[in-house]
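Note that this complex is displayed minus one protein chain, with the remaining chains in position.
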Amino acid sequence: MDFGFLSEYWYYFVSGTVNTIVIAILTVILGVIIGTGIALMKISHNKIFKAVASSYIEFIRGTPLLVQITLFFYLISLPEFHIFGLEMERFIPGVIAMSVNSGAYVAEIIRAGIQAVDKGQMEAARSIGFTQGQAMRYIVLPQALRNILPALGNEFVVVIKESSVLSVISISELMRNTNIIQGAIYRPFEPLAITAVIYFVLTFSLTRLLGYAERRMRTSD
Amino acid sequence: MMKGMLKRIFCLIIVVTIGISIAGCGGGETMKRIEKTGKLVVGTSGDYAPYEYHMLVDGKDTIVGIDISIAEEIAKDMGVQLQIVDTDFNGLLSSLNTNKVDIVIAGMNPDEKRKKSVDFSKIYYEAKQGVMVRAEDKDKYKTVADLKDKKVGAQLGTTQEKIVKEQLEGANLVSLGKIPDLVMELKNKKIDALVVELPVASGYVKNNNDLALTDVPVKDDTGGSAIAVKKGNSNLVEQINKSLDRLMKDGLIDKFVQEANEKNVTK
């Protein structure tokens, strides 16, 4: 084991880690937006909405993320431009693919969260005179959020780990940068070991943070 | 529902295929584009030292290596700026054919299969191929016959893969996408030998005491590395060949190889 290369290549770990975190945050945000839409479609009474939402979820969950990412990269052809040194023509399709993927899982999390709210809550709200939408907004969703948030935290952890797949379309996240270092220093093992530790520290501290937040939320009940 | 979905997927595939084939037409357009933008966009795969690899130069992430030095010279001859695009090796030729890059320099061998989808310049560097093994096994492998029934690694979709199949009779091929992964397998005794280009192999041997080069003779039919250009751009190929002739005549390419090897040795 020889970690002397770090003096020359530490930068790639740092920038890769930062990019991985940025990608994960964007993915979770977009995934929640997509997932909420799909979940609402799935629990609606409109047959077409239901069918679209179900096909979406089934298709995404039935195909590998790797395939989806490659497919999106070739489908979304963007002119090249850079923001903060990131190649947007790769970064954008990559984040979209990750979000579309995560959205399907988030949709199921949200649907389950909504359906776990007692049916009586919706009935009580409707009996006061709230419309379906108002009842959702004021009564059901705020309660569903307590079921949803912990599961969303787990999805965040999953996204951090799965974003390593983006290295196949050469987005300079942590895994891609690890490959770059491996290729440059003729030593394959050490960079990989460091990267494993970084991923673990990221997900472990996030899990602890979420556990703490969850306990706080429960005691405020 | 299932039927509708299949239909949609089908449409998608057709649209993609048509898109790619339309992008494949047109003549001399790459040269026109380079002249218009004043920029030569070079696609490469920056994890293949010493041909191309990343380094911090004055604190900035930069791709350097033999191929990059050559690309700089070509851009200089054309009087345009150079821009490097770093992609996975497997995606390079489709980047070329979808006009995401103008040319590809990535230590690429002009084999028959690739010649079907793109055109190549003349060969700029005749790399020899080497068989790398664990240092402790160096004495065991002297001839092609010694590799019989052994597991021999090569990078997926490369000339080396072909060499294992055609020249190493009785060897079992193990293909992986990335050379570092293959090296790891070699070190962990999951494979017994590894066919790589000599400049790459010597980099690994220099940096890893437990690796060694054998004298097992393998030869390269394709002759070395060349620059890929989208089909129908003979004027661009000519321009590149002119630059390559100059570099070879002045012995600059050998100098680049030497430079890259020196720069790259970390200790």
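So that you can tell them apart, the chains are marked A and B in the order they are listed, and the count of residues begins at 1 in each.
Basically, contacts are C-beta pairs under 8 Å (C-beta built on N, C-alpha and C of every residue); 3 or more make two chains touch, one makes a residue touch a chain.
As a convention for this text, contacts and distances are computed from a predicted model.
S.K.: The complex has one chain missing from view, so what does its UniProt entry call it, picking from "Thiazole synthase", "Acyl dehydratase", "Peptide ABC transporter ATP-binding protein" or "Protein-arginine kinase"?
M.R.: In UniProt, the chain excluded from the picture bears the name "Peptide ABC transporter ATP-binding protein".
S.K.: Need the list of shown chains touched by the one chain that isn't shown.
M.R.: The omitted chain makes contact with A across the full complex.
S.K.: In the complete assembly, which of A:104, A:139 or A:169 touches the absent chain?
M.R.: Of the candidates A:104, A:139 or A:169, A:139 is in touch with the missing chain.
S.K.: Among the options A:14, A:78, A:128 or A:209, which residue touches the chain absent from this view?
M.R.: The single option touching the absent chain is A:128.
S.K.: What residues on chain A make contact with the chain left out of this view?
M.R.: Counting only chain A, the missing chain is touched by 118, 120-121, 123-131, 134, 138-139, 142-143, 146, 221.
Here is the rule we use: only the chains that are shown with their structure count from here on.
S.K.: Any idea which chain A residues touch chain B in the complex?
M.R.: 2, 4-5, 8-9, 11-12, 15, 51, 54-55, 59, 74-75, 77, 80, 85, 87, 89, 167-170, 179-189, 192
S.K.: Touching residues of chain B toward chain A in the complex: what are they?
M.R.: Per the touch definition, chain B meets chain A at residues 1, 4-5, 12, 16, 46-49, 53-56, 59, 61, 85-88, 91, 94, 98, 100, 178-181, 183-184, 187, 203-204, 206-208, 264, 266-267.
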